[in-house]
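These notes are about the structure you will find just below.
Of the protein chains in this complex, all but one are displayed in their positions.
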Amino acid sequence: MTITDTTVTSDTEPPAGGACEDGHGHGPHGYSQQKDQHLKRLRRIEGQIRGLQRMVEEDVYCIDILTQVSASTKALQSFALQLLQEHLRHCVADAALKGGEEIDAKVAEASAAIARLLRT
Amino acid sequence: MTITDTTVTSDTEPPAGGACEDGHGHGPHGYSQQKDQHLKRLRRIEGQIRGLQRMVEEDVYCIDILTQVSASTKALQSFALQLLQEHLRHCVADAALKGGEEIDAKVAEASAAIARLLRT
Amino acid sequence: MTITDTTVTSDTEPPAGGACEDGHGHGPHGYSQQKDQHLKRLRRIEGQIRGLQRMVEEDVYCIDILTQVSASTKALQSFALQLLQEHLRHCVADAALKGGEEIDAKVAEASAAIARLLRT
Partner (left out) sequence: MTITDTTVTSDTEPPAGGACEDGHGHGPHGYSQQKDQHLKRLRRIEGQIRGLQRMVEEDVYCIDILTQVSASTKALQSFALQLLQEHLRHCVADAALKGGEEIDAKVAEASAAIARLLRT
């Protein structure tokens, strides 16, 4: 299903635009690998959040719960950094190659996303 | 089940120690209310993380995924702040009333937890 | 002059209130020591900010400037954590001993300050 999605994407969109819409520019195979890594990370984080629910239900000491919250927040930020790096590598670089004003829009958009990550 | 847990907790622990072990000092009723609120928050965050998995599977644009990551991180930090406030109100305040050196240990422990939240 | 200030402070304010107004409860000597440490930290941070100005004037590479900004931000947050720990140790603990509703106000105030540090 991953491969189908990706094929469809790359069939229906111009390469650079497509690279930008799905945030990747590697075509089906390389892309589905990154996608699997992202999903693994997110499933691990989902497990950490369920672990937090158990900790609350079992009246675990607040400070130990806070330590687990910090770990989950750090894991979410590492995921965001990975996604951002791929975005800069593919979408922002593609916009630079296209030339014109798109690069300014892409850089402003990425900077706003970085600002949102910093503010949280 | 929440109520059962809580009753057990408050039956088996000395008030101040219990207040500190479970991070609350309000006895079964008030406590089970806080607990339900914490679990509601965490279930909402778990839903956000599953939403992130769907976004990745559906090749949603990176920047939109990053926006959702920022929202989830913010929600985790609000949960942490709520937990920390209850901890300061009950555990740290109880330690102050007990006197002796426990207050220094509790304050050092809370400060370390705040530092971990800031570092992420 | 530090010592004069502190003497005046501890002469003119009730111990607990004074502890809370100046954020310390150790009396002149211990207090002036903490104060000197805080000023040393802040002068070092001021030097880092002037260093950033030199880096900009000398066209230093952006990434190296960003590394120095991260160091200055970290130094500011360590200062804030030190101040917060003393505040919890003295003002919040004093409010707990006083009893009444002041502890709720102090904890809410400290939690709001922690939230502001996290949001930045």
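Letters are used for the chains, namely A, B and C, taken in the order the chains are written, and counting of residues starts over at 1 for each.
Just so it is clear, a residue touches a chain if its C-beta (ideal position, glycine included) is under 8 Å from a C-beta of that chain, and two chains touch if they have at least 3 such contacts.
Quick caveat: nothing in here was measured; it's all calculated off a predicted structure.
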| item | value |
| --- | --- |
| Touching residue (missing chain; options A:Leu39, A:Val60 or A:Ile103) | A:Ile103 |
| Positions on subunit A where the hidden chain makes contact | 77, 81, 84-85, 88-89, 92-97, 103-104, 107-108, 110-111, 114-115, 117-118 |
| Interface with the undisplayed chain - residues on subunit C | 2, 5-6, 9, 20-23, 35, 38-39, 42-43, 45-46, 49-50, 52-53, 56-59, 61-63, 65-67, 69-70, 72-74, 76-77, 79-80, 83-84, 86-87, 91, 109-110, 113, 116-117, 119-120 |
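Simple rule for what comes next: only the chains that are shown with their structure count from here on.
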| item | value |
| --- | --- |
| Mean-CA-position distance for subunit B and subunit A (Å) | 26 |
